[in-house]
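All protein chains of the complex are present and in place, except for one that has been dropped.
The block that comes next holds subunit A.
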């Protein structure tokens, strides 16, 4: 009969009042050394514990009050028997006259405690007596608390090795026997609670039972504390007996709790040595018991034990822990057909953690665990359950963290198979984890095969794996992903050019499938990787005789050409233009004139056809000019064609100032300040004059359109360029030319109504410079001498 809420409070209050009331009188009797009366009142007090009205939670409160009083009683008994007023044996007799059995037994246990302490009888005898007598209470709640009291008062009085209560030999077995018996009886009572009362109140009962579980578990704790319980005794006696009870009670709640308790309470070393027995119990448990959490617990504990010291590891090998655990898990998963996927994966994560701690060198074990996972996952649709996918990410991340080396993970055949079962989102998450691991450990991936395997793994980032991928991608996230792929490309390297070329081709093969959204991120790093290889080959001497070499600059330039071309589909003409120019310079350094010319052609075509924005054109033309200026591989014809184009486009820029600047930049195309460099003074002058004309036109336009003066600063810039070539010794640039230009500027600046302070400052610093050069003396001073400022 189960009690109801508010009434319970009332009954509890009444019970407590009853205890306090009788305790008061009991103490009065004790103070006047009236044993008989004291006992009478104590019996009345303890009768409150006979109630059936309270739930376990409330009964506990009542019990604790009584417990406190019993402690005081025990003290009194000890004093009395020590004084000799009454012998302990007489007392033991006396309390058995109590009318009701429950008070009688509480008193008996209390006196029993004193009896053992007095050593007038062997501990084992008293304990045996008590544990059997308690059988008299078969009511679950009352019986559990009574036996709990017995457990409590006896725990420091067990005939253990080295204790003062150790009798003749073999008394430890008696201690063990006592505790196990108490445990067995308590478990039986606990299980019986499940079957009392109507079925509709089953959940409430389970909840109440749960509150009492530690009472039962305490016995196991006591067992673990017994010094005399060494590994052998644990193996031979304790574990089999306990397991027997656990299995036979056939109660789900009890089995789960007790298995867990065993694992928590006894040392990991013991578990290792009894692994077979322990694991053997699992299949015998009720099918509804959540074995996987218990198993996971066990493996986690063993993992931590393994990590605690290296000396422990050989033990694991000796008992073949891995295969035993692996088999046990296999059996459990097989048996529990309804186990959700997340449960199975969690088990494998625990097993993998265990394996990585205990057998890190056994890649075959690691692969085995992954393989079992694959088996579990195959035949199903891609995982949707976020908890399950989280566990799989944990599963796949574990080897990465352990080995700090993706290359090891790539050796596991089942690793990519597990990844295949992830949905696209999680696959990408895992791919990013892999890349981060590589970046963090600065791992270098050095063969094309490994690169191939790696790119297969991270394919979710490299291309659209299925059509649904395109929607719902956050732009920032996408950029971050692709930038991490870009960074990854720099980690793929081999000093052997043949292998490096293979790597480049492998990467190219994969990224080319990425589509227009990904190419702008992935093409540049590949291009520069290839250019580095070209430079490396430049430094090497010729071919190895007799060997087929495919890693030649020419070959690489072909690949580069095709790769950069792909950017046109994005379209990214400005980026492609820059990369073509980079290749042109590299081809120049390799002395490959046609290849360099071809790259320039491509760059010009892009400029003509695709670069429409005027600002972009300015930058692009300066890049072309800058690159062309450095070219020394071209013959006269090719050079002429290209410089002609460059100057032509410079003059056609939209804004006059831009035209002017680009044109005077072109002047450097005809003067390279190196030993064999071109030094065509006339054409330099032609450019500068053209720039002047444009500057003039700009002035006039400004007058007409705005009524103000135009950009005087252009003239000053051109003057500075004249000075440059004057100093380099261009015979066409004479001091009178310079003088003329200086006068022109002065005039312009004077007639100019609104002055431009920055132009003023520029002119001033230019004049200062001329002054400085004049004062230098020597050849330079002489050169500048005719110029008056």
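Operating definition for what follows: contacts are C-beta pairs under 8 Å (C-beta built on N, C-alpha and C of every residue); 3 or more make two chains touch, one makes a residue touch a chain; residues count from 1.
Criterion: contacts and distances are computed from a predicted model.
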{"item": "Protein name as given in UniProt for the chain not displayed, \"Serine/threonine-protein phosphatase 2A 55 kDa regulatory subunit B\", \"Vacuolar protein sorting-associated protein 29\", \"Autophagy-related protein 13\" or \"Proteasome subunit beta\"", "value": "\"Vacuolar protein sorting-associated protein 29\""}
{"item": "Which residue of A:623, A:651, A:678 or A:749 touches the chain not shown here", "value": "A:623"}
{"item": "Which of A:159, A:524 or A:553 contacts the chain that the document leaves out", "value": "A:524"}
{"item": "Candidate in contact with the missing chain, chosen from A:164, A:334, A:682 or A:727", "value": "A:727"}
{"item": "Of A:55, A:219, A:389 or A:582, the residue in touch with the unshown chain", "value": "A:582"}
{"item": "Residues of subunit A (touch criterion as defined above) contacting the omitted chain", "value": "439, 479-480, 483-484, 486-488, 490-491, 521, 524-525, 528, 531-532, 535, 578, 582, 585-586, 589, 619, 622-623, 625-627, 629-630, 665, 668, 672-673, 713, 716-717, 720-721, 724, 727, 758, 761-762, 765-766, 768-769, 772-773"}
